[in-house]
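This report refers to the structure that appears directly beneath it.
Note that this complex is displayed minus one protein chain, with the remaining chains in position.
Which chain is which? They are A, B and C, in the order written, and residues in each are numbered from 1.
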Amino acid sequence: MSFFIGVSLKTIGIVTSGGDAPGMNAAIRAVTRIASYRGFKVLGFERGWEGLISNFVRPLTPRSVSGIIQLGGTILHTTRCPRMETPEGMEKAVDCLASNGVDGLVVIGGDGSFRAALALSERTDTLIVGVPATIDNDVAGTDETIGFDTAVNTAVQEIDKIRDTAISHERIFIVEVMGRKRGFLAAMVGLTVGAEIILVPEVPFKAEKVFNTIKDNAAKGKRSAIIVAAEGIGDTKKLALDIEKNTGLETRLSILGYAQRGGSPTARSRYLAGELGNKAVEIISEENGGQVACLQNGVITSIDLKTTCSMEKPLDLRLLKLADILAT
Amino acid sequence: MSFFIGVSLKTIGIVTSGGDAPGMNAAIRAVTRIASYRGFKVLGFERGWEGLISNFVRPLTPRSVSGIIQLGGTILHTTRCPRMETPEGMEKAVDCLASNGVDGLVVIGGDGSFRAALALSERTDTLIVGVPATIDNDVAGTDETIGFDTAVNTAVQEIDKIRDTAISHERIFIVEVMGRKRGFLAAMVGLTVGAEIILVPEVPFKAEKVFNTIKDNAAKGKRSAIIVAAEGIGDTKKLALDIEKNTGLETRLSILGYAQRGGSPTARSRYLAGELGNKAVEIISEENGGQVACLQNGVITSIDLKTTCSMEKPLDLRLLKLADILAT
Amino acid sequence: MSFFIGVSLKTIGIVTSGGDAPGMNAAIRAVTRIASYRGFKVLGFERGWEGLISNFVRPLTPRSVSGIIQLGGTILHTTRCPRMETPEGMEKAVDCLASNGVDGLVVIGGDGSFRAALALSERTDTLIVGVPATIDNDVAGTDETIGFDTAVNTAVQEIDKIRDTAISHERIFIVEVMGRKRGFLAAMVGLTVGAEIILVPEVPFKAEKVFNTIKDNAAKGKRSAIIVAAEGIGDTKKLALDIEKNTGLETRLSILGYAQRGGSPTARSRYLAGELGNKAVEIISEENGGQVACLQNGVITSIDLKTTCSMEKPLDLRLLKLADILAT
Partner (left out) sequence: MSFFIGVSLKTIGIVTSGGDAPGMNAAIRAVTRIASYRGFKVLGFERGWEGLISNFVRPLTPRSVSGIIQLGGTILHTTRCPRMETPEGMEKAVDCLASNGVDGLVVIGGDGSFRAALALSERTDTLIVGVPATIDNDVAGTDETIGFDTAVNTAVQEIDKIRDTAISHERIFIVEVMGRKRGFLAAMVGLTVGAEIILVPEVPFKAEKVFNTIKDNAAKGKRSAIIVAAEGIGDTKKLALDIEKNTGLETRLSILGYAQRGGSPTARSRYLAGELGNKAVEIISEENGGQVACLQNGVITSIDLKTTCSMEKPLDLRLLKLADILAT
């Protein structure tokens, strides 16, 4: 890594987009300070893509991002922005980048944000670089996204508490974690809380198998269980009722909600924010665009934005097998 | 307080009953060690009243309650036990106390447990003393119950995280906390997170007022809000939809689940467990029964079990007024 | 409690002084919002008494104290200010209050701050009211100070972690908590972590007794122990060495440092901040001064600033006796 001072480029913009993730502020701080150090002027666009469409913009300086490394959320705010999917919205964003003289734009967000970023990159000269930040960890090309580790730990701490009650009452608990389409969060949470059963969208759901595992455990004298389920696996409320009916054991459902998106980022989420933010500025300094800063096999590197958007990140099913044996 | 050694009585039993609460283990530890110190033999009944009905019993010693002060849940387990409401169940419990030679029984639980304890006390010579432990804080006669402070802090920490997302997305969040009939938890949580609106069962719900408060705030530029609602106020899912329809602002619902019941007890919940557990043994040592150890205006004292069961604890509505002004 | 709007007075000032305590920000928020609601203009003096001496002052509004209820520290900053003890410093503070038209001043701090406040109150027409906020809980006249509950919980969480190591290594651990002159923090922390020994400045220290307790425990097979010691009890480093020499057991010292002063306030510290801040404004609204808002036997009330400053708050030694039995 070199920290040389960029000269040919002048202004870097930052936008946080899509669902918020813990560590987005640490990433804003990293991009702003690294960019300033390299001689860039930095602009923050507010409220996600809405900020580019409506020109909600403000300067960012090393001082203005002080004291935010430990804060959840994003000081730039974020929205889901359907207008960005319209030709008019896209055009306005292109004009906004031009009128603000933005040479490079760092997009901090998840796969939805990156698809919009890709579309934008095909219509503007501004170099677009992505920094993957989402609790879902579902961005192809990076082993981990900013915020994932925090969300996992938040869920683990919640479930450690729920297990107190599960054991005291000898109950079955279904704990639904975020993940509409993907099971990265559920798999890692399930493995690290020692869940008896983990249900993810990637594996076809078989109710019979769930009932049998619970009944087998009960036969061995284990009358409480934690089932970690991604929200995308289907109707968990119905599942709770079905389990009670089929096993005769009291079953409760707990849906871990939006707290999974918030909270002070863990050290690892902050670390990734620092590294990936630094990498993003480096890419722009080298006058490259259409890239995503990422972590691959422990190394900070980059891949094509186009590649990221066209690939599906595979869930390591081996983890589920390991979790299964560890919970015996 | 005197710590003299009891002589006339011999055996104290302990049962934890109803919903579990953080600090129940600290209370078990306190009763066991104080009772041992005073010369009693101690027996633990397992699985709530079920333990008395089915004679699930084991000796407790100062060593066997070692290392539990910081644990959530209850090592004696607990159940909701409908059989205790039948004459047969009650009779078996009476017999169980007699056959185990239990001179005094400490019942650690909430108001439902105390009603069963009262019924039991009228049928047995065993001295029955209650130790109020429930996250709901709805036991009349005590200013605070074991577990309440922990549940409040758990909810506050969750909502502090949710606020990150609320502000970042400029959304309205309804956070539903436990409390089917009473709003003690919702009121204290709402006050201490700085909730814009607090909804409790004790105050008739007016949707119009909620919409207006949100619209007034939005007009002043405050586009995110936290609404803390006790589960007993009605359909919070419908409320979220109604708010969106009436205010045009994105609204989300987060139901804080069973984690509120678990987790390591706060210092205050442990402190109360120590004091109330000690008081319970003192009452039995003085050969009194039909009492509840309690905290009144900062003083550890006791009241009649019958009085507790016949009163409804009032919610201090002044707290809601104070919260309202503090959230302006 | 009445929330009428004050009319005869116009401006309330706020200063945070002495060591910071978690909940000071919640108190600033409470005083500012309650005062605004009652029709006062609010001024914040920065850097403790230094702000009055050097006229570091800024307006506070309900909006400017938004989002601070959950933050540790104090947005007004604080210092220890020897100049306030000089006639020149005091005169400047008096002039500052006059030139800013401050009708009532709320002093958020501990006993040192209150002594300066008393001296100031005797030289100015400005009504001076104290809000007790210190982790030491050593303010006479109030059962609890803002920040105490947070500091206790911070220490308890630390010691719960240290106990992991103590048990794993079968070691004796001395944990030194804050408290140069008083043992409120040590006593409550020791009781609620289940410390085997608690050492406070209020009880003459006897090394022999410590050695004997440890040796007795070891004889019973209990080879690890937690000793919670207030910093004021003497040289804990020497004590660790002496214990090793006298008992033959590995002994370690851990000094819990400044983290005890920081961190997000607990619900209880926030609650007290709301109540005591509200009370302070009420006192000023009623045109009273020279008072301290306080909590007595569960009731929010007030006492004379002079009384507070002339009394020493007693430590309830009964707590130590209770802790002793509970740790058997």
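Heads up, the rule we're going with is that a contact is a pair of C-beta atoms (placed from the backbone, for glycine too) under 8 Å apart; a residue touches a chain by one contact, two chains touch by 3 or more.
Note that the structure is predicted; figures quoted are calculated from it, not measured.
Undergrad: With touch as defined up top, name the shown chains that contact the chain not shown.
TA: Within the full complex, the chain left out of view touches A, C.
Undergrad: Pick out which of A:156, A:214, A:230 or A:320 touches the chain that's been left out of the picture.
TA: A:156
Undergrad: Hey, which of A:165, A:266 or A:302 is the one touching the hidden chain?
TA: A:266
Undergrad: Which residue among C:58, C:169 or C:321 touches the omitted chain?
TA: Of all options in C:58, C:169 or C:321, contact with the hidden chain holds for C:169.
Undergrad: By the contact criterion defined above, which parts of subunit C meet the unshown chain? Give residue numbers in ascending order.
TA: Missing-chain contacts on subunit C: residues 16, 20, 22, 24, 47, 71-74, 77-79, 154, 158-165, 167-170, 173, 252-259, 261-263.
Undergrad: List the residues of subunit A that touch the chain left out of this view.
TA: 1, 3, 29-30, 33-34, 36-37, 62, 67, 69-70, 143, 149, 152-153, 156-157, 160, 163, 167, 188-189, 191-194, 264, 266-268, 270-271, 274-275, 278, 296-299, 318, 321-323, 325-326, 328
As a working rule, only the chains that are shown with their structure count from here on.
Undergrad: Please compute the C-alpha centroid of subunit A, do the same for subunit C, then give the distance between them in whole Å.
TA: From the centre of subunit A to the centre of subunit C is 40 Å.
Undergrad: Could you give the separation in Å between the centres of subunit A and subunit B, each centre being the mean of its C-alpha atoms?
TA: 36
Undergrad: Which residues belonging to subunit A are in contact with no fewer than two other chains?
TA: none
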